[in-house]
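Incomplete set of chains, arranged as in the complex.
Order as written gives the chain letters A, B and C; numbering starts at 1 within each chain.
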């Protein structure tokens, strides 16, 4: 395997004829930023602190930068700002206020052409062969040298083959963390208990008599067991069970649509967000499948770069969905570096599993 | 106006040659139902309690029935079951276990034909003229004699005309409650502050310089004001402001996608669900616009009937979305009585406002 | 391989307490049917001719039945009716006018359950694993014992892998005929000449300089060669070339969107229709990929049954498209027996090729 993540081009600050230290204002109350606060993008942003340009070791779009010490800049959600936090201010990105945004940091000659291509819309008619081939390379590389987070919509477990394909990938070591909702976990375990999802057989498509009880029965059983982990001691199939067996961490975020919920599902959506970000901080590759809510949430929390063992490299983000609208929406919300593939996730997973 | 809600046909239990009292089992722990629990549908369901058939005065799909007294059956979510609750058991619906589901309770000769029509798929090519005309009648009737709840996706405030149309409807008295998320409220108030949504002018489509700060600035200002109500004292336009001025209750449910959030947004999604259900318990008409998450959540909580001043009548549910998939999904999740309209909600609101 | 096409259940006319001969009226002019003409469905329909029930050996929805002799009933398009044709009249299907429609002729115990399932909507979230497995069986069986017609949208040749997959299937013998448009042929041969489709590389997605000339240059070259066959003598890749090499017949129907067109493309759309029907008359399996126009056209011309070596068997129809709307539309236009798969045809073809 020859694949290497794109090399990071350090900015050459000697060419930047500016040396102005970034300004901050202390927050007057918890949860409120000073006027003119600076908000982060998905790109690497350097802050000039007393003449030295500091790159925060983690970032998140639409958050503020808080100066903890001369070397440490923390990236903080509005709700997590504390009184007296030193919030960096300024809304330019060219260094003139001590803030420098470094957008084209992974662009080489080859990818410049790609950038041109990206200006065209990506649709169901885009040729995805090469995107698949590159994804296989990224997954193989990051299995050994990175951290692969999967964001899963419930459709993944609605089909026999795709559910099995994902279990295979867990077993082969391609899954370092899972972000999903109550429905994914519920219907995956319903598939174990009854071979159904929402009462319909995930292979034969037959409807089980009284099958609309199936997910409720499953939820009630897991609640009785006390925890997902406890319940999984007595089952053998499915994605949730494979996560438990292989110590793959998962975050199941609650939503207003939930029945139950299963024990372990986050009721507080901002605590869920924090738990998701804990996974995404480590991520070198994020693959999102057929869920607009969790994908945009994850996209918002994922910067275009990460620092792994002192080396800055890209985070590769993929979004697989059957509609152009959903895919474009992630870009329209700021996640410009995503690679979208327009297809059914069932086929996507079957193919990926066979090729890695 | 001649419109009257469909008349309720009481079941004739004298024709039912069964008189078996419904059985219950006491819950052994909080949040866990006994085996063989009965789960509710969207339809009226009668329980035979010592020979008398009792209709719960409220219902909710996928919840359990708890016998509080001989006359009072409460419909309870799994997470709200308490130890020792008398949970009714049985999974038949024909009276043979003391449970009788009364599905065709609003069907008359005319609507029988409609029912046949409904078996065909509804698509962008369905003729919606009559559905609009009926909706106008329902809204006019329920403005005086009912409770109209609107479920709003953010697209409603992304356009100048549709945002204004909805404000008009609040002022004319057609809005009794609003269910939405942090984004709807944020971008509506961003529209007041900057005339933009996510930085783009909601009329001219121009991009405001540094406009990606707009929603963050708005959120920060409302957080500084301490509450939506306090902030609205100093603004004049928009849906949130009109709600505050006209005492229209709203529920803004948080989600993992949120920036901020605004003060007053529910962080706990199950408490948000409870607050939504409090609105939906009163609803005689529910109109859902361009939000899959909030619509399916609301659909799950809305039965096909309500009892208003002692009279049982239908709850009219509409779902307006631009994709057939979203509309069908609500039906596939059990909300069979919904009327779907496949269009852009901008045009929908402009038209409805002009015709009522 | 154990797969056998569903067995045909002959109608038992002895149980039908009717013996009325079908009536006809002679057409007064070319192209015009008599009043009360009978129009065909997709199902087998028997006509009582002097006491004997005759099944036409071919059929087509929305056409009329013309009595040629006591044993031969021809199914004719309106535009092909000739003066004095004996057009059968009557609009009942229960035998009372000598016309008997035999809808459930392939239903066995197992498929009765399937029929129930089919009443639910099929969407991107339907479990397609078993449909794939059955399709593999049908293709393997009909490769030896049937006639497999493929209906192709241009997206098939927009991607490197799917274009190659289809060429493989031609070479393996799974393709007996192709129905498509000028665009499919043009961009397939553009892929041979320049490795592009509409100027974009079908593997790398790079845009070739002045690539918008590519399809025009290709068309001009084929026109200069005089025919597709002549042009293919000097090329080596692609679907059109594989058809020519392997003597697979194709019909390329012209449309108002065409540049060129290529030589051999039908300018007259009704002559194209006749040529398509000639292929579809022989078909035992029809697989339609990502083209609404050609799929609905083909669906309209394909009955649910065919008679092969004296045996009546089903025609298996598949429609693969990325939108539910397109798939449903085929059903809404009368092709009730189709199996729809909602996915990107690129992945569909890659998968099918690997599994047969």
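Here, a residue touches a chain if its C-beta (ideal position, glycine included) is under 8 Å from a C-beta of that chain, and two chains touch if they have at least 3 such contacts.
A quick note: this is a predicted structure, and the numbers were derived from the prediction, not measured.
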A student told that 3 identical chains are shown should find the copy number of the whole complex to be 4
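Here, only the chains that are shown with their structure count from here on.
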Greatest Cα-centre separation from chain B belongs to chain C
The angle in degrees, nearest 5, through which chain A must rotate for its Cα atoms to match chain B is 180
Taking shared numbers over all numbers used, above half giving same and below half different, the chain A and chain C interface sides are same
Cα centroid separation, chain A vs chain C, in Å, comes to 43
Cα centroid separation, chain A vs chain B, in Å, comes to 31
Going by residue number, chain A touches two or more other chains at none
Listed in rising order, the residues of chain B that touch chain C in the complex are 120-121, 123-124, 324-325, 328-329, 331-332
Touching chain A in the complex, chain C uses residues 113-114, 116-117, 120, 124-130, 132, 154-155, 158-162, 197, 200-207, 290, 322, 342-344, 346-348, 350-351, 354
Chain A partner, complex, touching residues on chain B are 29, 31-33, 37, 39, 62, 77-79, 91, 198, 210, 212-213, 216, 219-220, 223-224, 253-261, 267-273, 276, 292-294, 296-297, 300, 323, 332-334
